[in-house]
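Heads up, the thing below is written out as structure tokens.
Complex shown without one protein chain; remaining protein chains in place.
Think of it as A and B in the order they're written, each chain with its own count starting at 1.
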């Protein structure tokens, strides 16, 4: 913990998200307790832990689906003071703070086409361009241009994920792997500064999983945003994370680089006890 | 203490009315608890209960049965059995096939069922309101009416019957839900329908029974209203349904004691509102409460907060 604080002082510009003393209670159940860690820009921060360790709850707090019981979540920006996520309304975290997420059980708009899914993700930008509907309704050229740009961006993502031929298909009828990828593309279309991925590799075959690794590294290196990643698939986490946070029973038990984590006795203990349950 | 007799009278009226709403509200709350939908047709099931009880009363008259307890018992049994059949049928036809479909489909189907039942009754029983002769007249005179001509506080026998029946039924019902295997199965289905069915709970049957129980209680409410107000028409379930739903929401939807509490509160509010403000706007008062509760305390008085699963 102290090490993390030290780095944040040394390199303040690199820190994207600080989570401090985060606690989330549901009635008597403490799902997350006093968790403190940091995520940096241009880094992939993995969050691992046995089932029920509080990973998804942590995510839900960061992305505004739950209001944390106590603790502070600050998102550092290049311009202006940090945003305190715990005080923001759910949708504002996507809109203002630009934290995007995916869901453990994919939540696309199944009846809408893949391309439309990506257009919806650019809603706020397009709403402004359409003069909050009024200018768009009378067909102003400014809006048309904005829409064409948005479409181009969506198509670029579809190309990047190799699913441009599926653009007009309903998202719900896409193959599973394509749905996972589309959800990531949709999150990326919101122009996030922090991308939170909840088990993106779940249900993927090894080849798709490798492609996903490649994609995430590309997002990190080329777009330069921070990624927060919950994952069970150790080959993904250990392979691409720059930094790993380990949770167990709602508490943070370790925090460090993949190599450090692999040697950490607390982690080994937590995992060996739960190996059968956890190994998917 | 001039105000007290008038106040007491409203309290008595409110409790009577509240018992009726409470019994209907239980049907809403149980169905909502188990399958998470508003059974819009429930108010009409109550209306059908009232009609069945009314017809039984007429038959008793035609057969020359005049012993009041016998009439009450016959009305109760017949209207409960026949109305329960309606509850079962509504679920079987309009809701069961839609289980697991989109969110909107069962709601629209429920609205359709409500419109269907209302118009079916209008067609088979005629559109006119049916005046029913009161079966139980008279009551205790609690206060007033002496030489000073003060306000008379009446506690009708019928009001006593209504409150008594409600209390007995509620007690029996709470015991049944709390201690029987049906109650356990219901709660299991509420928690997780899929898991319950994997563990051998017959989910279809449990849900059907929930509808049957709800309809039975609504039938009792309908019977009591028939005897108390004695003016049934095919549209009576509409407003009563909304108010009972308000009661269920006020008490905390999904909670049985909540439904009863909410029912009594709505009954009291309506009685006092009519007495002290304006009788014309009593329905507006109920709807306003619904909106206010939903805004400020959507979980109701006794409900538990819903944690959204993401």
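What we mean here is this: a residue touches a chain if its C-beta (ideal position, glycine included) is under 8 Å from a C-beta of that chain, and two chains touch if they have at least 3 such contacts.
Convention: contacts and distances are computed from a predicted model.
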> What name does the UniProt record list for the absent chain among "High-affinity branched-chain amino acid ABC transporter permease LivM", "TonB-dependent receptor", "Tryptophan halogenase" or "Cytochrome ubiquinol oxidase subunit I"?
Replying inline: "High-affinity branched-chain amino acid ABC transporter permease LivM"
> Of A:63, A:179, A:209 or A:241, which one is in contact with the hidden chain?
Replying inline: A:63
> Which one touches the absent chain: A:116, A:149 or A:242?
Replying inline: A:116
> Which listed residue (A:18, A:57, A:74 or A:130) would be found touching the missing chain in the intact complex?
Replying inline: A:130
> Residues on chain A that touch the omitted chain in the whole complex?
Replying inline: 63-65, 90-96, 98, 100-101, 103, 107-113, 115-116, 119-124, 126-127, 130, 132-133, 136-137, 143, 147, 151, 155, 158, 164-165, 167-169, 173, 186-187, 190
> Which chain B residues would touch the chain omitted from the figure, given the whole complex?
Replying inline: 37-38, 40, 48, 51-52, 54-56, 58-59, 62, 78, 81-82, 85-86, 88-89, 93-94, 96-98, 101-109, 111-126, 128-133, 202, 204-205, 238-239, 242, 245-246, 249, 278, 280-281, 283-284, 286-288, 290-291, 294-295, 298, 308, 310
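To be clear about the criterion, only the chains that are shown with their structure count from here on.
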> Just how far, in Å, is the C-alpha centre of chain B from the one of chain A?
Replying inline: 48
